[in-house]
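All protein chains but one are shown at their positions in the complex.
Chains: A, B and C, in written order; residue numbering restarts at 1 for each.
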Amino acid sequence: MDLRFTEEQEMLRTSVKDFLATECPKSKVRELEDDKIGYSPELWKKMAELGWMGLIIPEEYQGMGMTFQDGMALVEEIGRSILPGPFMSTLVATFAILAAGSEAQKQEFLPKISRGEIKLSLAYLEANGKYDVSGITIKATPKGNDFVLNGTKMFVEMAHVADYLVCATRTGDSAKPEDDITLFVINAKSPSITTEIIPTIASDKLCEVNFNNVHIPKQNVLGEVNKGWQALKTTLRKAAIIKCAESVGGMQACVDMTVAYSKERVQYDRPIGAFQALQHIIADTWIAMQTACYLVYEAGWLESNGLPCDKEASMAKAYTNEAYKLVSKWSIRLHGGIGTSREHDISLYYRRAKAADIACGDTDFHNEIVAEKIGLMK
Amino acid sequence: MDLRFTEEQEMLRTSVKDFLATECPKSKVRELEDDKIGYSPELWKKMAELGWMGLIIPEEYQGMGMTFQDGMALVEEIGRSILPGPFMSTLVATFAILAAGSEAQKQEFLPKISRGEIKLSLAYLEANGKYDVSGITIKATPKGNDFVLNGTKMFVEMAHVADYLVCATRTGDSAKPEDDITLFVINAKSPSITTEIIPTIASDKLCEVNFNNVHIPKQNVLGEVNKGWQALKTTLRKAAIIKCAESVGGMQACVDMTVAYSKERVQYDRPIGAFQALQHIIADTWIAMQTACYLVYEAGWLESNGLPCDKEASMAKAYTNEAYKLVSKWSIRLHGGIGTSREHDISLYYRRAKAADIACGDTDFHNEIVAEKIGLMK
Amino acid sequence: MDFGFTEEQKKRRQEFYKVCAELEKYKPRGFYGLESIYDTDEGWQYHLYCAKEFAKRGWLSLAWPAEYDGTGNMMDRVLFAEARGYHGVPGVDIFGVQMLAPTILACGSEEIKREFLPMIASGEVQFCELWSEPNAGSDLAALTSTSIRQGNEFVINGQKIWTTGAHRAHWSFGVYKDDINGTPHHNMSFLLFDMKVPGITIRPIKYMNNMHLYNEVFLDNVRVPAKIVGQEHEGWMVVNTLAAFERSNIDAVVSMQRLLEDAVNYCNTTKQDGVPLARNPLIRSRLAKIAGEIEASRTLAYRVADLQNRGELTLMDAGAVKIFSSELLERFASLMTDILGPYGQVKLSRWAVMDGLCERSYQEHFVGSISMGTNEIQRNLIAWRGLGLPRMK
Partner (left out) sequence: MDFGFTEEQKKRRQEFYKVCAELEKYKPRGFYGLESIYDTDEGWQYHLYCAKEFAKRGWLSLAWPAEYDGTGNMMDRVLFAEARGYHGVPGVDIFGVQMLAPTILACGSEEIKREFLPMIASGEVQFCELWSEPNAGSDLAALTSTSIRQGNEFVINGQKIWTTGAHRAHWSFGVYKDDINGTPHHNMSFLLFDMKVPGITIRPIKYMNNMHLYNEVFLDNVRVPAKIVGQEHEGWMVVNTLAAFERSNIDAVVSMQRLLEDAVNYCNTTKQDGVPLARNPLIRSRLAKIAGEIEASRTLAYRVADLQNRGELTLMDAGAVKIFSSELLERFASLMTDILGPYGQVKLSRWAVMDGLCERSYQEHFVGSISMGTNEIQRNLIAWRGLGLPRMK
């Protein structure tokens, strides 16, 4: 047991932090929130050059071949700095290709992802808003050498700029909702696909995506027809853990900013950080952040080592959801008026904390998984 | 609208407070906790002389004819001072007789209650631990001019010294659980009844009561056969509100004691009450107490005026359950080591807060009633 | 203890509800709370329209003494606020009607009363509060903007911040140091002036969700006639009088009742797997808890009104309402966004549920806990003044 980041990870963290401080300051974040596209292609190119998109992709596909935990270290910094754009969505889709892709598919997509040539997203949720597998209802029907897809996916991150969508569909009528899920990699630029940005609290460009008789060649099935659930489950679990890493970074930023502000801001002739009631609140936010950290790190270690971790991933996500909302809420409270303003950075985290809570399953959803995994009878 | 106690109530409060301060100091409370009988007959006699048991009984039955709200004012002081014994159990049983008793029954029991000659208790819960009507399962079967009762009631307060039990039984097999409830007034001294004290957190003498072929004359039916539910429901609602009044008094005592202690106790060269973090905790306990107060007072006013208040009573009980536990917990925390000791008074409240939470329906039970009453579809 | 209303009060309440229900019909979509009053022109016009309707009926001066055309009973104000809150209708200037008017009644000279009370009651003149400064947020004693007397005028210089609605208001009230060398708490005046006088620059400060509520107000040799509430140099006392009125603002409390009904309705009509959300035991339990807390904050507001009626309101009681109701709104908004699932994050749009109000509340609740003296300051006041705990030097 050694609960430190590796030296390599520490270097990565520092470089990511420094890079984003220069390339994506908070003024840029705010600008991208209001921007229709919502990301900076130049920045994307630089990130690709640094190898970020390929970080966890094996070297044989032109990635850097680093571990899932290394990826978490990167994403933690992204969460700390806040980076709008299709990085996270592409990463999650990459998990799906790694989990289910054939060798040919990996050869086709992973090098392009590594090089930053394509952006992806996972199309999972639907209008019903359900996080579990029964929420997937849109049907792909075989027709000749194609499948034909109709229906609507909701809250698809950055779909409006994605080149490909990894889409979870239903290809049968089995009684068990897990049994007839099929994943496709779909060219998002198809004219039969329309996307529309849903205005959200984090302005993070979640989209409604409509599939209107989209023809998908059979070779675009990711994994086997009707057998997509296992790979999707793995993908969603990894997505949840990596989202937690992002939140952990965000929480750390909140605590750091609040500590710094409370040392500077003077009221009643002393820094507000000298007031014991505020000290205790700050200490509590630090504890919430710290406990979330190690839950998340543990889940990440298990995932990275291929060990079973459905329970730990769900514990981490449920806990982190609430911790991030709590920490960012108190950070605003402690900043006072300025904290509620758009020109101050702290509310960026508060709004993202809510988005992070929703992404990859909310607290109730994950707690139900935990309930099962600790052995509570269904 | 006038949210002050009446002058009469204020006088009553003062007299109860002064009386209990002299007659039932905390040393006495502790003694009675360890005592097998659990109450002081001399004290009981004095209380009767003051008219407490008959306070809310109409004058025609030798009571003082005061209102339910007046009763709450009395009970609030009992909660503040802590008074072990069969006062509350007798009061609750009195509600049942008032709600369902025939004129003859009222003539028989109420004057004796007023004079303190008999002690009563409501036998309601069973081994299944359910608060709702479906929890009542023990059967009374007609036999000649009697009913024959068999079965076990649980958590019957002070049953071991009660002269009579008001017992909720089932006298039919209707599909609707509300439909065949019958209430009886039963002579608790019958040799076919055995009682055993269950050791509990508040040492408040909750009993297991076994009915072994107890013959009950038909004239002891309270209200009509199979029609007991309405009266029982009213009784339980009044019991819940009056329990809240007791808790409100307990909370006030907790806050007062903690404020006083924090002004006296010196650490780091100043009274601990000067530490802001503790000030804020104390302020929060005060707010919790204060909010509970007015919820409870409102429910009591509605009840006292015969207005519908199932919703408000359940809101008050659910809120007060949690508030009292919270306030008494923090009161111990703020007292530090001494607060955890048996020789200090504060833990008496903490233990009673848990008992109060359980008595007359816990938080989930009452919140479910609230859920229905605010219109959430079943 | 009597929670009941007189027959007259009941009748008046009915009237309040009737008028507010009518006004609700004209409410712009997504109009919600204080923020919507000041953010858009449409919202501001709607607010003024409602104000006129209320003024017509004498409802902006409800709780004032009879000599100033009021009923003299705070309970009327509460009942009116309930009706407005329930229907989500604006029209009552929280600064002019709710804070300034009672302060003037308590501390104002007859001259000030005769000039300003009718102005406020007319609904045509809206106020803002020139209060906090960049280095004087909670700590108002630290303010540095000055008002220097020159004959019958004051010359004001300085900078105010977090001024809600400064970009809309016609008049302002505020405090300024009028005696730079004076002893603390005896060196400021509480002044009223027209916001259209020269020398005032207003810079918007956007709220985190981009709404325009707050402003910075720069005062550069602003020359105004001397309209003082209370004594010159003794503005601190006036500030404290006002603070109690400010914090016992119960409109926010009662508006939650409506949000609860809307939430119940949403849960009854929205199905998941064919089952209404209302049957989800987690939702039932959580909404029931919130409902109890809303009822608690309502009774606490009644208590405040009752105390006000007898002139017994303390900062402790006012602070309790403020703390409890602002933090309740936070919990409620948080719960509602949870119940809505992925839709909890959606802003007013064709995808929005409940017109995006939950997403908005999730951000706007901070207005309650931070402004008008942070909840932390309120807790200090409860501890110090209410419970008599020692103040650390």
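Going forward, contacts are C-beta pairs under 8 Å (C-beta built on N, C-alpha and C of every residue); 3 or more make two chains touch, one makes a residue touch a chain.
Treat the numbers as computed from the prediction; the structure is a model and nothing was measured.
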Residue ranges of chain B at the interface with the undisplayed chain: 125, 128-131, 134, 154-155, 198-202, 206, 208, 266-268, 275, 277-278, 325, 329, 332-333, 336-337, 339-343, 347, 350-351, 354-355, 358, 362-364
For chain C, residues in touch with the removed chain: 280-282, 285, 392
Chain A, residues in touch with the chain not shown (by the definition above): 1-6, 9, 69, 255, 259, 262-263, 270-271, 273-276, 279-280, 282-284, 286-287, 290-292, 294-295, 297-298, 300-302, 305, 312, 315-316, 318-319, 364, 367-368, 370-371, 374-378
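Note that in this section only the chains that are shown with their structure count from here on.
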Comparison of B-C and A-C (more C-beta pairs in contact): B-C
Separation of chain B from chain C, taking each centre as the mean of its C-alpha atoms, in whole Å: 41
Two or more partner chains touched - positions in chain C: 376, 379-380
Multi-partner residues of chain B (at least 2 other chains): 275-276, 279-280
